[in-house]
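With one protein chain removed, the remaining protein chains of the complex are shown where they sit.
Up next, chain A:
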Amino acid sequence: MKFLTYLSIGTLFGIIMTKSQAISWYRIYEMFRFDSFHMYGIIGSAVILGMISVALIKKYKLRSTTGDPITFSPKNMSIPRYLFGGTIFGLGWAMTGACPGPIYTLIGNGYGVILVVLFSAILGTLTYGILRKRLPH
């Protein structure tokens, strides 16, 4: 049952990402050139509605379907970690035109070669894990 819940939420996400063209390399390129409002509208409206939803969940102390309180874990403050890590991620995002969600969805769309991007991303994560203690955080 839980399996089907996560699977169907993921399926919904994959359909949204495809139909909104957010999986398109072109849309990401266009976004970074500030040529179109499309991606800013998607991310902006998602964030504004997300903020309102999170505020309401906290205000009314809403619980999940299992009856547990919905909790949010604050992220540890640091500048180099988020700035350096974010910049490296941004370089990859603009190059492949895909962040991790779209990587999976593009594979479902039949772009088999994106498996190479996924494999390389796993390798990148593995490399980070090995070098982690030597990087500024």
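Here, a contact is a pair of C-beta atoms (placed from the backbone, for glycine too) under 8 Å apart; a residue touches a chain by one contact, two chains touch by 3 or more; residues count from 1.
Heads up, the rule we're going with is that contacts and distances are computed from a predicted model.
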* Asked: UniProt protein name for the omitted subunit, picking from "cytochrome-c oxidase", "Sulfate/thiosulfate import ATP-binding protein CysA", "Putative rhodanese-related sulfurtransferase" or "Sulphur transport domain-containing protein"?
  -> "Sulphur transport domain-containing protein"
* Structure fact -> Contacts from chain A to the absent chain lie at residues 2-3, 5-33, 35-47, 49-51, 53-54, 57, 62, 64-66, 68, 70, 72, 74-79, 81-101, 103-114, 116-130, 132, 135
